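Following: one structure in structure tokens, then a few remarks.
A protein chain is absent from this complex, but the other protein chains hold their places.
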Amino acid sequence: ETPADTLVVAAQIDDIISLDPAQSFEFSGNDVDNNLYDRLVDFDPMDLNAGFKPSLAQSWEVTDGGKTITLTMRDGVKFQSGNPVRAEDAAWSLQRAVKLNKSPAFILAQFGFTPENVDQQVTFDGNKLILKLDQPYAQSFVLNCLASNVASVVDKETVLGHVEGEDFGNTWLSTNAAGSGPYALQTWRPNEAVQLTAFDGYWQGAPVMKRVIVKHVQESSAQRLLLEQGDVDVARNLTPTDVDGIATNDKVVVGTEPRGRILYMGLSQKDPLLSQAPVVEAMKYLVDYAGIEGSFLKGQFKTHQNFLPEGYLGASDENPWTYDIEKAKKILTDAGITSGTVKTAVRDIQEYVNVAQTLQASMAQVGLTLEIQQMTGAQVLDAYRARSVPIFIGEWGPDYADPNTNASTFAYNPDNSDEAKLSFLAWRNSWAVPDDMNKATIAATIEGDTDKRVQMYLDIQKEYREIAPIIPLFQRIEQAGIQKNVKNWNAGGAVSSVFYRQVTKE
Amino acid sequence: MSDPLLSIRDLRVSFPTRSGLFQAVRGVSFDLGRERLGVVGESGSGKSMTGRAILGLVRPPGKVTAERMDLGGQSILNLPESKMRALRGARISMVMQDPKFSLNPVMTVGQQIMESYRLHSGQGGRAARDKALDMLRAVQIRDPERVFDAYPHEVSGGMGQRIMIAMMLAPDPEILIADEPTSALDVSVRNEVLRIMDKLVTERGMGLIFISHDLNLVAQFCDRVLIMYAGQVVEELAAKDLHNARHPYTQGLLNSLPRLDHQVDRLAVLQRQDSWRDQTPPLRSGA
Amino acid sequence: MTELTTRAWLLSDAPQTRRQAKLGALYQGWLTFRANKLAMFGLVILILLVLMAIFAPWLSPQSPFAQNLADRLKPPSAAHWLGTDALGRDILSRLIHGSRITLFIVGTVALIAPVIGLFIGTVAGFAGGWVDQVLMRITDIFLAFPKLILALAFVAALGPGIGNAVLALAITSWPPYARLARAETLTIRHADYIAAARLQGAGPLRLLIGHVWPLCISSLIVRVALDMAGIILSAAGLGFLGLGAQPPMPEWGAMISDGRTYILDFWWVAAVPGMAIFIVSLAFNLLGDGLRDVLDPKGAKE
Amino acid sequence: MLKVENLDVWFGDLPERVHAVRQASFSVAAGESFGLVGESGSGKSTILRAITGLAGGWSGRIEVAGEAVSGRHRSRAFHKTVQMVFQDPYASLHPRHSVDRVLSETLHLQGMDQIDARITRLLDSVGLGRGFRFRYPHQLSGGQRQRVAIARALAAEPRLLLLDEPTSALDVSVQAEILNLLSDLRKDRGLTFVMVSHDLAVVAHMCDRLAVMRGGEVVEQMAAPVLRSGQAHSAYARDLLAASSSYRRESA
Partner (left out) sequence: MRLRRRAKNVGGVALSLVLTLLGLLLVTFIIGRVMPIDPVLKVVGERATQAQYDAAYQAMGLDKPLWQQFLRYMAEVLRGDFGRSISTGHPVIDDLKRVFPATFELAALGTLIGVFVGVPLGVIAAARRGGWIDQIARVVALVGYSMPIFWLGLMGLLLFYGILGWVGGPGRQGIIYDGMVPTVTGMILIDSLLASDWGAFRDAFSHIILPASLLGYFSLAYISRMTRSFMLEQLSAEYVTTARVKGLSERRVIWGHAFRNILVPLITVIALSFGGLLEGSVLTEIVFSWPGIGQYITKALLAGDMNAVLGGTVLVGTCFVLLNLISDILYRVLDPRAK
């Protein structure tokens, strides 16, 4: 039994490499930051579908034909240090994220901010924060990005006390926190545990759970045992078999939440076999969607054949492809293809390996040989960046809550040359995205009318389904095992990270 | 004679081997009184095995059978291990053939000597130490204090053998089986050691089984001699009669020795005969 | 010749030709070995394993790769004697086919690692002095290294693939053998028979190979037999790094790792290949013990 | 044939050095048989080992067939001139090598031809039948092993044979056979012997001259007849003699 005012979570949190919001880009790191910091705009854990809402920014105003956004800061909010939260802190937070230029910095850089110009483009005036953009971006696009972790507001005064050289306090903030969020960081022991304590002066009211302990537990089986013994309140990484296993336990419930991650299959257009359109087409019918969804991915992925995950603006629920060996065979034989061999590099995650193996088996039925090479994440990524993975099977997680996060990587590739070394998925699969699709993707970011924007994304996805060799297959669903007495658990859905402040126990 | 200390009839020791049962000892019988009984014979004739069998130390799969094996009138044949242990060391002791391998390399000499004494006498550490030093002195070790604390590898082979003797005599056994106790000793030391054993026999009435190759030595030192060949006793003689032995094997052994007192050109060589294998001499009782 | 006289000819104490002597020695060894029931048991298992590997396609009831997602994680039954795995493949068939890979791994590692160890250990022990110092320091360094890291480095040099993985495994597991061989050599090198051979003018290489090696081999064999299970499991560990057997190869260690996810509810998926490894390593152990009796003159005397 | 002058032999490094032989000098003429006697640990074996390059550090002068040797390395010619038979026949044969292998390897190393024929001859000359050719040491008795060791030493057709207690591990009947064999061989081949033994009778039987050692030093040299007659000069040698004329119970 866990104490009534303490929330104990078992999860795999070994991916945290930094807690600095300007650097953290991993799921677990964002999970922690989400509770340590507030952002200018934010999601409501009790109503994610409503989209972003005012948070530290009370209101905002768009001027200059859409190129200037002025946000008004909320009054009376304090950091955990006791310092007031000012527009100056918000401006400095954005500036430092851009200047540090760590992985997530590109989210802000999309609006034309560079380390050189950000001091001019992001300014403050009293309690107003002024952002000057290089294009009249859609307001929803900008604010969705401001809701992301990289735009967290840090306590400038506190951080400045810990600056080392040119690091803007990055070293210190990596293992410490200076936010205004509902929880303060008590300890983070890598690969072991994160402990948070409630911030009683939180502007939205003190959280009910006074302590949150997230224990790193690698194995699903171990998480399950801990859950069943009542030693943890929530187990976040249960495999389908373990979820089935706890289904009969009446002390726990399974919470289900679609997340933003998309499991996809990238077919490199450098590969002579895969670059043939009929092969790409046939591959879509060689995935046993229902079989996989009903067996080893059961409950944790659902078939989803579009690059925008459910929960996102403009998401599409059209899933036209089914497992159809005969159809695939016909497509191939019509094109005169009866055999071929292709390699895949798969990260050593059992789900991916199993997907690869089922694909291998169904490809064999149409005369195609798939050679599976299992590698570590780092190795796969290395090869992928070098554009040398013929078939890539893996997941893509959106970086921020706006549809552009996926559109700009699946459906955008301005330069398909080897030298370009871009980080878009389309580039990594050597897919020369047609010009009109590139243009449509850009255009969608500056469409001010949200309804029109939705339609634009639906159109892009429609065309994408027809021609793209990077094929979305499934969307991730998080199944957490939760003690019955724990209420309001929320892992952040497709658009955000976990929230603890609304959790209560009965 | 009075009751013999040890009486053995038809002792047999056999080992299963690939080519059938191998009999290392084939029906040895003798009585031992308070005397020096020599056992001679060529290598592999079963001398050591006889000694081990008496102490119940033949390792499986070796098997020991006998018609009778009595110690002081009580049968010690197939005695349970615990009873046998009470006899070993205290009543029958044995000096092992090869001191180099027969002493525990990681225990000091003193510890090893005191161990058996304390076990059987129940004396405390002080008394045991005194006794051990006495014993070392008795076997002509010049610097007993130093040797007491020495490890076996720090003493020479000859010293090792003397230590072995001291160790086995410390608990005052009734019977001592000495398996080639002097082979590694210089002649001068050898004589000292023999003298000690001699004294124990004559003064304390210990029974001594003295196993050796050296016929001349046995003839001079012992009272009675058993000559063994291929697991059997082929002849038994009073020691003083050894040089008049009748058995061709015994004679052969005697003749093959080089001698200091007269020069020979060639040494006589023993010609073994198959017929020796299966003749048992009539049993003679001890002196 | 009748059987009896063949036997007599083989067991003759006075062989007439080199061939008779060789065969006789072999036969004697065989007799010693045969007397050891447990060792025979081990041998029988291993022979069965080899037969299983040879006749795998005929023995296995189904294809080791045939998936059936509807039939996944089934307990042992008449249709699937040992149940099915996460993709609905027949575990028995995979086990049977996996014996080939297992034999390959075990065979290769067991051939390479002890030989390297033997060479380095005996050279060090025999040469003494600074050669010994240098070689033993190197051995220490290798010994002190986490094996996985070392193996990865070797694969980096050799390129991935199961062959290279096994090679990497072999290259990283020699240090204990080297130590063992050195210890053994130290006890041998001052023996009179070595001195005698020296007096004939035998060079160090000849002494090493012809005189020292034959005496070190028996203890190495025992040790290798003991390490078998570890070798199979380490190979599976490399599989994780993309260096070992790649899916869908039914490598036993990999089968265990696959089954790990399902352990609480479908224990047999991991336990069955675990049992297989256990039986094989038991067999190797029994065999190793038996071989020691045959090869080791010290042990044989008793 | 052999000349040893001021020989010092030691084992180990300085602080704990064991000085096994001190200032030993003697010489052996060609065809002579020379004995070394003395108590256990007096350095007899060590001298032989120093000559053959098997012992630790040494200083002084060793001359074999007119050639001085140095250090531990010995030339090929040396191995053809000098051979040694070790004390313990159980330790001096490789447990995994058959008689055939032992002898053929030796012959091969000595660069001999007609190896098969020579092996047969060697076995004959040490009184082992051909039946022993393919046996392993564990199939041989101690005496037979010692014969094999002698055959091995003879294979090189040396002129000087160093014998380190060749019979002390054997029983008397076998000892006689080996001693006879050695005498015969010496006669037939004109060998020179240096023989170590602690059994004075054996030395007296086998040798022309002998040296008595004690604590690493040569105490006295004498001719065999002197030994027999018990007329040694040094007290130590006399003690040795007196004691070896066997045990007398009366003296107790």
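In this document, chain identifiers A, B, C and D correspond to the written order of the chains, with residue numbering beginning at 1 in each.
Simple rule for what comes next: a contact is a pair of C-beta atoms (placed from the backbone, for glycine too) under 8 Å apart; a residue touches a chain by one contact, two chains touch by 3 or more.
Not measured: the values here are computed from a predicted model.
Remark: the omitted chain is touched by one listed residue; of A:K53, A:K421, A:K439 or A:K462 this is A:K421. Contact with the omitted chain, checked across C:L10, C:I45, C:L143 or C:L186, is made by C:L143. Shown as candidates are B:R12, B:R26, B:K47 or B:H120; the residue that touches the absent chain is B:H120.
From the set A:R86, A:K215 or A:H304, the residue in touch with the chain omitted from the display is A:K215, counting the whole complex. Contacts to the hidden chain, counted on subunit C, fall at residues 38, 133, 137-138, 140-141, 143-150, 152-153, 155-157, 176, 183, 222, 226, 229-230, 232-233, 241, 256-257, 260, 263-264, 267, 270-271, 274, 277-278, 280-282, 285, 298-299, 301-302. Seen from subunit A, the chain kept out of the figure touches residues 2-3, 6, 8, 14, 16-19, 25, 101-104, 106, 174-175, 186-187, 189-193, 195, 213, 215-219, 221-222, 225-226, 228-229, 231, 376-379, 381-382, 385, 399, 421-423. In the full complex, subunit B touches the hidden chain at residues 52, 55, 57, 81, 85-90, 93-94, 96, 98, 101-108, 115-116, 119-120, 151, 153-154, 164, 167-168.
Heads up, the rule we're going with is that only the chains that are shown with their structure count from here on.
The greatest centre-to-centre gap from subunit B, using C-alpha centroids, is found for A.
Overall, the chain located most centrally, as judged by its C-alpha mean against the mean of all protein C-alpha atoms, is C. Chain centres here are Cα averages; for subunit A and subunit B they lie 89 Å apart. If you average the CA atoms of subunit A and of subunit C, the two centres end up 48 Å from each other.
Residue positions of subunit B touching 2 or more other chains: none. If you check the complex, the residues on subunit C that touch subunit A are 65-67, 69-70, 72-73, 86-88, 160, 239-242, 246-248, 258, 260-266.
Taken in their complex, subunit C has these residues touching subunit D: 13-18, 20-21, 24-25, 191-193, 195-202, 206, 210-211, 214-215, 297, 300-301. By the touch rule above, subunit D contacts subunit C in their complex via residues 49, 52-54, 74, 76, 79, 82-84, 86-88, 91-98, 100, 105-106, 109-110, 129-136, 138-139, 149, 152, 155-156.
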